[in-house]
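Handing you this structure, nothing more for now.
Note that one protein chain of the assembly has been removed; the remaining protein chains are unaltered in position.
In order of appearance the chains are A and B, and numbering begins at 1 in each one.
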Amino acid sequence: MQDTLLDIRGLKTWFKTEDGMVRAVDGVDLRIDRGETVGVVGESGCGKTVTARSVLKLIDMPPGRFEAGQILWQGRDIIPLDQDEMNQIRAREIAIIFQEPMTSLNPVYTVGDQIAEVIALHQKLSPRQAMAGAAEMLRLVNIPNPQKRVHDYPHQFSGGMRQRVMIAMALSCQPKLLIADEPTTALDVTIQAQILELMQEMKDKFGMSIMLITHAMGVVAETCQRVTVMYAGKVVEEAPVEALFGDPRHPYTQGLIRSIPRIDRAVSRQARLESIQGTVPSLLNPPAGCRFAARCKHAMDICTQGIPPLKEVAPGHRVACVL
Amino acid sequence: MLSILVLGVLVGPYLWPVAINDIDFAAKLQGPSLAHPLGTDDLGQDLLARMMYGGKISLAVGFAAMLVALTVGVLIGSVAGMSSGWVDAALMWLTDLFLALPTLPLLLLVMYLFRDSVKKVLGVEGGAFVLIVIVIGGLRWMPVARLVRAQFLSLREKEFVEAARALGASKVRQVVQHILPNALGPVIVVGTIDVAAAIIFESTLSFLGLGFPSDVPTWGSMLRDAKDYLDIAAHWALFPGAAIFLTVLAINFVGDGLRDAFDPRRML
Partner (left out) sequence: MNAPVTPTEDLLRVRDLRKRFAVKGGIFSRIVDQVHAVDGVSFEIGKGETLGLVGESGCGKSTTGRCILRLIEPSSGEVWFQGNDVTRMDGDALRSLRRDMQIIFQDPYASLNPRLKVGAIIGEALTIHKLAPTQKAMEDRVVQLLETVGLQPDHMHRFPHEFSGGQRQRIGIARALAVEPKLIVCDEPVSALDVSIQAQVINLLEDLQEEFGLTYLFIAHDLSVVEHISTRVAVMYLGRVVEIAPSRELYDNPLHPYTEALLSAVPIPDPTVKRKRIMLQGDVPNPIRPPSGCHFHTRCPIAKPDCAQRVPELRESKPGHWVSCHYRG
């Protein structure tokens, strides 16, 4: 057994709404070891963000509630922890950056103030020292002219630079785990490449782990060691990255990988794209049995009878499918 | 709620056929009784009858003024919102000008100047009605116009409007089919607030003696007449006051309901 940082077991996070119970996360297992980058992929609404927010207990309760499961942070279940204890973990051990670089910074404070505030949370420093620390963090994330830019407001930065600022803020408490929720989805490819490289660089420097949430398979292939594929609130496949792309076992994963056009393959223009028919089921009344059954080419009678459990098909490669 | 009030003022007089100006000094300033369910005023006139008659006028003033304000506001707002350049600038300048005018003194001035001439043409009650409606409506269209213009400016850039343009839809079609229906939600809410405001405004006018002649009861004028007797005949002020309050409340509910009813996302 390696040095496990985070171990989510059978997590269920549900939301009570007017229409009924939304089973946003409905039995998720996820492990992240020290120094590892784990990708979490899946279509919009499959529960990636809710999983990430659950780890930091950033879910509004109510309407949300933990229905079942454990979130073991370095061996300790954090679900029963109170606000103070949770804040300790949030400030020093786990950091998160969000999808929308536009809305995750407070527009009325300077960038420097916001980073300095985080620094001051876990180090006793004078305001001037904290501000110097903020400038240092900006330099670290390759923002030109950091001494001057700390005094700028978020709207004076471009989308890519704001995401750098978010990373600087997240890293200023030197976390053990960085949760990045679609950090590059709103950015152009060239800027995405810059941000991904920056995250890699920072990971090497601080020796932290990363949980990278995305729906871009290409990003996963290039940055992660292990991948967890989610579908409709559940984990359907978990594997080392080479195994996942080389030998995807779950029909959903196979569909995902085959439905992306590839610029590195000369044949792609002629071939039709393989597509997955239909759409994601509602999480209000998820179908019984395998949730992918309605869209699955291989669906059989037994698929709808019971929920297929995650089974190990190769070392570290687990699949939730009857095949 | 509102329908009960409306029904009350429309049908009520037939069920309670007591004249509004039957003066009966013997029964003045009485509290509620069987003969006079809401009591009487200082001249012994039946309050229920006056309430119902006054309600008819107050509600009519409210709705008519709202219609005037909405029509003018939507018209000016749409034209400004669809045009650009100087037409827009001129219309907004006009709107701001009206907004900057001190409402009450102006209102008094207009009432004072035109009361007599309009009265001649339309008779005492009709004249007062038209004048009040026009004045109140004419002074309350500006917020509507600004709102409509703002809605238009954002809606006309929406992709579904652009799609209509790409299909060759005329300007009128774009407005009627696509922009206006989507702009109306907030406008309806403002409109309902206007009804309430107009009723209160009319009360103020009556209060100042510039509304309807004092022998014509409205909720506002009844309040005015009652104010001198608050200590001995509280019921006199209470009923019209409560009626105005309930109407305003009910209209606001109706407004929210209307907005939701127009929103296809809320329909099942």
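Quick note on the criterion: a contact is a pair of C-beta atoms (placed from the backbone, for glycine too) under 8 Å apart; a residue touches a chain by one contact, two chains touch by 3 or more.
All values derive from a computational prediction rather than experimental measurement.
K.L.:
Decide which residue listed in A:273, A:288, A:302 or A:323 touches the omitted chain of the complex.
P.N.:
In the complete complex, the chain left out is touched by residue A:273.
K.L.:
Of A:241, A:303 or A:320, which sits in contact with the chain we cannot see?
P.N.:
Counting the whole complex, the residue in contact with the absent chain is A:241.
K.L.:
Considering the whole complex, which of A:58, A:121, A:257 or A:294 touches the chain not shown?
P.N.:
Answering carefully, the residue with contact to the hidden chain is A:257.
K.L.:
Using the touch definition up top, pick the residue from A:54, A:194 or A:209 that touches the left-out chain.
P.N.:
Selected residue, touching the omitted chain: A:194.
K.L.:
Identify the residue among A:29, A:43 or A:152 that touches the chain left out of the display.
P.N.:
Here the residue in touch with the unshown chain is A:43.
K.L.:
Just checking the interface: what residues of chain A touch the absent partner chain?
P.N.:
Interface residues of chain A facing the absent chain: 43-44, 144, 158, 160-161, 188-194, 196-197, 215-222, 241-242, 245-246, 255-257, 259-264, 266, 268-269, 272-277, 279-280.
K.L.:
Contact with the hidden chain only, please: which chain B residues?
P.N.:
158-169, 173, 177-178, 181-182, 262, 264-265, 267
In this text, only the chains that are shown with their structure count from here on.
K.L.:
Using mean C-alpha positions as chain centres, tell me how far chain A is from chain B in Å, no decimals.
P.N.:
Computed from C-alpha means, the inter-chain centre distance equals 55 Å.
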